[in-house]
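Omission of a single protein chain aside, the complex is shown with its protein chains in their original locations.
After this line comes chain A, so read on.
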Amino acid sequence: MSNQPILFKNARLIDPASDREEHGAVLVRDGVIVAVGPQVAVDADAQVIDCGGQVLAPGLIDMRAFIGEPGGPYRETLKSAGEAAAAGGVTTVVSMPDTSPALDDPAVIDFIVRRARDTSMVNIRPAAALTKGLQGDEMAEIGRLKEAGAIAFTDGARSVTNAQVMRRALTYARDFDALIIHHVEDPDLVGQGVMNEGEFASRLGLPGIPREAETVMLERDIRLVRLTGGRYHAAMISCADSAEIVRAAKARGLPVTCGVSINHLALNENDIGDYRTFLKLSPPLRHEDDRQAMIEALADGTIDVIVSDHNPQDVENKRLPFAEAADGAVGLETLLSAALRLVHSDRISLPKLLRALSTKPAEILGLPGGRLTVGAPADLIVFDPDAPYVLDKRQLKSLSKNSPFDEARLEGQVTITMVAGRVVFQRETM
């Protein structure tokens, strides 16, 4: 079966790596793209899929998803995360190390790699812990973890508050060309805060989180990057000042990249409304001005990637008073649809959007995907960017249903997802 070539014809080809857009076909054989363009010689024995003029693009690469395996399989397993990702057009997921046990041991990384290969329909690439037990005190075995298959190093939802630890980790990681991904949120400045500090929080009677919790940590990190030369990626920024900081760092030529979560591009603090806990996030949803700044920073390339920040939480952790509820929202399945809002409102072109969802993450992680060229892995998606639907959380493949987009009107749906030359998802309506 795997040897039968597959031809996608009648497609709107978008290669975000080269900004090329054309009508044509893609031929896939043995898990790689073997031909792409307006004229593709048809293989007699190929299985032909007519895309009906829909977009064919590289599969999405999501640099930030929390999966409950090991330790919390009721929230999400590698299998269920894979199904959710496939339905959302995400062909590669970087899983966070905040599991139980934490991914700070080469044997656990090895377990994830094998388990994902056996049970997940998409590529799962584990990020290992940057510090032992995610405690922020002692750096983890970066070299051995990388050998075991860790694609990056991060303390996941936690920040490393000790600047000396961060300095040494950046220095040491450089020797192994290891990427450090950091959640930039100073826990002391966060304090008891549960949402963006400001008028709306005051009105709701909830303790706020100042933007400085993010900017202080981010600014510190960038100074340490300048000192050490380590490769650094700020996992998610959420406010206008942070975009300024990253912009300045890039202008100085520092090896710095950053991401933004889909939630911070699509939502703002007002969406919390009547204490909707599915919108309790870390970092918190900010003011509309910050959201606008995030969109501008994405469009001008200051922000490199968009992540789902997929964080499944069961009802026991969410059906609580706002301040007591867990942080996080699922996002793998709605990543593309929600991001397409920016295209539909003419804030960013479709190739540029896909660039932040596939090409850039591939570049940052050193993966071969994210481009529609001969020799690239056949991790592909076909989607109709205009297909309208209303999200019904019961339809989500994810084991947890904490979506901030429940009952939202969305446009754009994936119809086919292919991973390594195999169709792993096909929407019935097609």
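We take it that contacts are C-beta pairs under 8 Å (C-beta built on N, C-alpha and C of every residue); 3 or more make two chains touch, one makes a residue touch a chain; residues count from 1.
Here is the rule we go by: contacts and distances are computed from a predicted model.
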Per UniProt, the name of the complex member that is left out, chosen from "NADH-quinone oxidoreductase subunit E", "Aspartate carbamoyltransferase", "Lysine-specific metallo-endopeptidase domain-containing protein" or "Multicomponent Na+:H+ antiporter subunit A": "Aspartate carbamoyltransferase"
Per the touch definition above, residue among A:171, A:317, A:349 or A:426 touching the missing chain: A:171
Selected residue (touches chain absent from view) among A:132, A:223 or A:393: A:132
Among A:110, A:141 or A:411, the residue in touch with the chain that has been omitted: A:141
Interface with the unshown chain - residue positions in chain A: 131-132, 137-144, 168, 171-172, 174-175, 228
